[in-house]
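Got a structure here, written out as structure tokens. Questions coming.
Here the complex is missing a single protein chain, while all its other protein chains stay put.
Chain naming follows the written order as A, B and C, and within any one chain the residues start at number 1.
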Amino acid sequence: MTEKKEEIRTGFYICHCGHNIGSVVDCPAVVEYVKGLPGIAVSRDYKYMCSDPGQELIAQDIREQKLNRIVVASCSPLLHEETFRKATSMGGLNPFYFQMVNIREHDSWVHTDKNAATEKAMDMARAAVARVRFHRALEKKKAPIHPDVLIVGAGIAGIHAALTLANAGKKVYLVEREPTIGGHMAMFDKTFPTLDCAACILTPKMSSVKNHPNITMWTYSEVTSVDGYVGNFTIKVRHKPRYIIEDLCVGCMACIDACVFKQKFEDEFNQGLSKRKPVYIPFPQATPQVVVIDPEQCLKLKTGKCKESCAEACDRKAIDFNQKETIEEIKVGTVIISTGFKSFDAKKLPQYGWGIYPNVYTALEIERLVNASGPTGGDVVMRDGKHPKRIGIIHCVGSRDESTNKWCSRVCCMYSLKLAHLLHEHSEAEIYNFYIDMRTPGKSYEEFYDRLLKEGVNFVRGRVAEITDWAMNKDEEDHLVIRVEDTLAGFVRRIPVDMVVLATGLEAREDAQDVRRLFNIGCGGEGFFMERHPKLAPVDTFTEGIFIAGACQGPKDIPDTVAQAGAAAAQCLALIDAGAIELEPNTAFIDEQSCSGCKSCISLCPYTAITFDAVKKKAVINEALCKGCGTCVGACPSSSIIQNLYEDDQIFTEIEEVLAHV
Amino acid sequence: MKFSYFPGCSLKGMGGAYETSLIAVMEALSVQLEELDDWNCCGATAYMSVDESKAFTLAARNLAIAEKKTDDLLAPCAACFLVLQKTQKYIKDYPEVGRVVRESLRAGGYDYAGSTRIRHPLDVIVNDIGLDTIKKTVKHPLKGLKIAPYYGCQVVRPYATFDHQDYPVTMDNLLKALGADVVHYPLKTKCCGGSLTGTLPEVGARLSNILIREAKRQGADLITTLCPLCFFNLDSYQDKMEGPEKITMPITYFTQLMGLAFGMPSSKLGLKRHIIPILPILKERQVAIA
Amino acid sequence: MPAKPKVALYWCASCGGCEESVVDLAEDILFVIENVDIVYWPVAMDFKKHDVVAMKDGSISACLVNGAIRTSEQEEMAKLLRQKSKLLIAYGSCAHTGGIPSLSNQFSREQILKYVYEECPSVDNPQKARPQVRLVENGRETTIPAFRNVVRALDQVVDVDYYIPGCPPTPKLLKQALLAILSGQLPEKGTVLAPDVALCEECPRKDSKPIDLAFTEFKRPHQILIDPEKCLLAQGIICMGPATRGGCEALCTKGNMPCTGCFGPTSRVRDQGAKILASICSNIAAKDDEGIQKTLEGIPDPVGTFYRYGLAQSLLRRRVDLGAEPTTEAR
Partner (left out) sequence: MSEQFEPRIVAFFCTWCTYTAADLAGVSRLKYAPNIRVIRVMCSGRIDPQFILEAFAHGADGVLIGGCHPGDCHYIEGNYKCLRRAHLLKRVVQDMGIEKERFRLEWISAAEGDRVKTVVNDMVAQIKAIGPLRLPSRFKQWDAEMRELEATVNHTEEMTHASQA
């Protein structure tokens, strides 16, 4: 390609980022060094390049010094590339005549040797200054945004986001894996610190979801495939058979009464504290009010032989044993993932005796036990039929622990306080809380802790060593003994109790990795979905148009979950109302003259963006389908494919120049 | 399957029943054991507190000999198992320790690259051979025999190489596979008194008696263990037990129970080498003895 | 009548095929003789070096040098001819990219001499005699050229104006080049005088190439009966065509043999071997280490396969752990 030779006039700017860069990299020295590089017209340092005056500096220099290339050495391009591209275009230059050098995340923050860090900054600056010469003017392409939204997971986060979007007039598909929406919150009794009833605040929202004309609610359904890109996703949803025609069932439960089975299967909603039949409704306020048949348990579905008294009992003929799973395809523009969390499996800490001693409970079991609509109607009666006189609540089970999960689950201190209050209220038992540190940061949270202290709950500071039924003396006999080092008193204590509650922590769901792959988003090391930026983009992911909300992103309580759900909904709205999104122009194109039509590239494209033109006998890239990975470019045996922003010459220059040492 | 076998002093002495029964059951499971040539004392835990680098070198000499044989090293005694593992880990994790040990070994004509794998027979039997094979080998299930599984402190602490540190279950599962009833035994990893029985006998006896009393309370017919010192402490101090009621609780090695279930003659299992006789309870529970 | 343009031809480290390719012009050779004066062509005409030395600098219009540069004599002649010529043209793969001789850049000078004069099975040399740069015997001195450590392409020794690729170049390309020189209508300096599109463009098998190769194994030409119609890559045979400049009229693939890359890469490519490697490997079917490794077992000698004609001009040039022994030292 022969273009008119222009005189290169490059502006170089290095940012001190306060002390973040300036305290390690000798910015003035870099400025002086860059002044000696070819094509440099301006070389400056500035305290904060990303500030308005910093950006204006670039724009002004472009206008006054007739700059035609811009290089900024500051933080990661993932953070501020857009900012400086805008500054470049503010000056009247095409924003792609810009290159960024990451001397903060990749230099000043990770190195301590100032000379080495400064030398590295010079190398990278030199490479960028050389690379930017090869830049070309590019235009961003626009992708229209389909106005419909998919929300995956209908706990409080999904429900809140769905209602927010639906109220704004957007069509929402809310997909839930379980037979009912509501998630974990539906299992809770009261919520901290206000002690208002979880069901009272949640169930109205659940019925709003059900009745909202803009919400398509699919329970007992899962997303199976995701194709496309921001604004234009094609989603396949699998509807599992409930063996009930959903539109016909009114939730009268006559079929449940009629079922030949006794109540013998573990009730998942009640954490196994009660039993149910193969045909069941998860809980009284389940939404939709539609029963479901478990095919693993139902006699008819398992063996084909049953007198089908349930079907007989159903006036509306809603039972359909021949139901098959169906797959539905939808188009949406944006997605919110709100798949929630998994409670830590207490079996992993056998020294705490869950599953060994019947009177050891998890917190979620207690939520059901103290619930008025729970398995005992709110009576705190233990598995052995007795009422506890003393209860120990153990904090940080599966949290802040090197051998299980390192993180703080954020909600356990508060819910342990809540359960202490509720258990005491329901049983008048004496309550002991065993904690490492009390963590109550939240509006009115510390006050709630204070209230519990005044209510006479005992607090022992120490990580519990074990729960045992071995009695050292008479007092301990027929009790569970909590052995703990009381770090305030400074000795080991053995505290006999009747009931133990394990404040299990929050983990990522077991299939988080599968969901992550499905939606092409990231997971952090601990397994929760990763946000694009921990502070500035907490509900964005690395995939445009896909947002996360609630505990799937990390442990959080209901207020934070709802806030995130609202934020995710707002992000979707912002995209939908903009109507289109600008995409990076880093797509690849084929130099038709040089392409030999060898077809090596065609099958390499995962998006089938490359086709073979049978007339010209050359490969052709459909720009709309190209996502800009550059795999075909790397593979083209005659270098006839060019990727915008990552052209061969640009990268070769970068390689040569980072190595062209002073 | 073939292993180098490190008996250590106990199995050649007081723990003779452990050795004979181990060799018998391993043979029945077609596992070849080749006793390590010219092995020496592992140093046990005591020597570590006297002179660490000499103690490490002493133990490492065995690892060096085993490395030449290339087979994994089987250490049935819980103390040997721990000391050899600790030596291995320290040589690897602390280059300075490794350097000193290697230098000392070289002075004696040995060299150790660090590749020997140290295994406990319980781990090998349950995780390598597998419970399915065990179940198939059982001829006389130990039906009705109630057993308290006692692991002691050393086999899972501090290095939990094959089971949970506080609540191991490997031996529980093995005993169930033999057909026995395993009682809930909350003290399964608590201290037996260790060498205190030698230095502060009242304290040592008290600790081992706690274990016996709890096993009784949980309804056990006998306690089974995998550590010669535990066996000794539990078996030898029952006459020193405080309190009104007289308790006798037979103590066995897990390998003895395996041998019984495999239908081996009692002569091969050292069943007579117990202070608290074991045969009466076996008879009472109608355990077949070949 | 103006004097005819003067033309010189010279050979360095080459097989002689390039010289023959000139004769392959057949009756067109008459056209050449009619239009130019051949002033130097050691293989065909009796001129000596001193005749060239006597010429005025720049008096030769065009000099075609074939062969790679391995000896001090070749170096010297390249420099001399450069000095005397207006246009210096690298003719054929060896001068262009190093050619077959540059495969020896995988070995040290000592390895080569030792093999050739001592270890080669057909050599009978009990005294292990080696050629000496200078030999004085009976008061008479003999010198021979020094054998360098590195094989070089022509432009790694002297400035080159144009390249005519091929092993050997086709008569068609030679004729086109001569016509261009005679008419003075020459492209930008440094151009390779052949199409800048890969061979597939002109290969008759092109249409039979599937879009999805998904290699599961590679075969060498002698291992299978090659289908004369079907794309060779589609048959699992390594064909360098996609990464090799066209212009040869697909002689090899028409002859039922894969392209081995003699025309070198297209102008946008810096390393021909790396590029064919990239395209072939990308199209392997396996996704796991083991499967990939197994598929790649079918390429036992990647350097010899991918850099058959171009090792001297590849990015690494030569096996990098080889040193540089003194070349003029006599022992």
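Everything that follows uses one rule, which is that contacts are C-beta pairs under 8 Å (C-beta built on N, C-alpha and C of every residue); 3 or more make two chains touch, one makes a residue touch a chain.
As the structure is a prediction and not an experimental result, all values here were calculated from the model.
S.K.: Could you tell me which shown chains are touched by the chain that is not displayed?
M.R.: Per the contact definition above, the missing chain touches A, C.
S.K.: For a quick check of understanding: of C:Tyr91, C:Tyr163, C:Phe263 or C:Phe306, which residue touches the chain that isn't displayed?
M.R.: Considering the complete complex, C:Phe306 is the one touching the chain left out.
S.K.: Among A:Glu466, A:Glu507 or A:Asp648, which one is in touch with the chain left out?
M.R.: A:Asp648
S.K.: Can you list where subunit A touches the absent chain?
M.R.: Listed in rising order, the touching residues are 76-78, 102, 104-107, 109-113, 116-117, 119-120, 123-124, 127, 516-517, 520, 522-525, 530, 534, 542-543, 586, 604, 606, 627-631, 633-635, 643, 646, 648, 651-652, 654-656, 658-661.
S.K.: Give me the subunit C residues in contact with the hidden chain, please.
M.R.: Given the touch definition above, subunit C has residues 50, 53, 72-73, 75-76, 79, 106, 132-134, 143-146, 148-150, 156-157, 269-271, 273-275, 277-278, 281-282, 284, 286-287, 289, 292-293, 296, 299, 302-303, 306, 314-324, 326-331 touching the missing chain.
Please note the rule applied: only the chains that are shown with their structure count from here on.
S.K.: Which chain is most central here if centres come from C-alpha coordinates alone?
M.R.: A
S.K.: Which chains, taken as a pair, are joined by the highest number of C-beta contacts?
M.R.: Comparing chain pairs, contacts are most numerous for A-C.
S.K.: Report, in whole Å, the distance between the mean C-alpha point of subunit B and the mean C-alpha point of subunit C.
M.R.: Comparing mean C-alpha positions, subunit C is 73 Å from subunit B.
S.K.: Taking the mean of the CA coordinates per chain, how far is subunit A from subunit B in Å?
M.R.: 48
S.K.: Could you say which residues in subunit C touch two or more other chains, in rising order?
M.R.: Subunit C, residues with two or more chain partners: not present.
S.K.: Which residues of subunit A touch subunit C in their complex?
M.R.: My answer: residues 593-604, 612, 617, 631, 634-640, 648, 652.
S.K.: For subunit B, which residues count as touching subunit A in their complex?
M.R.: Where subunit B meets subunit A, its residues are 164, 166-167, 169, 184, 186-187, 214.
S.K.: Quick one: which bits of subunit A touch subunit B in the complex? Just the residue numbers, please.
M.R.: The touching residues are 350-351, 356, 466, 468-470.
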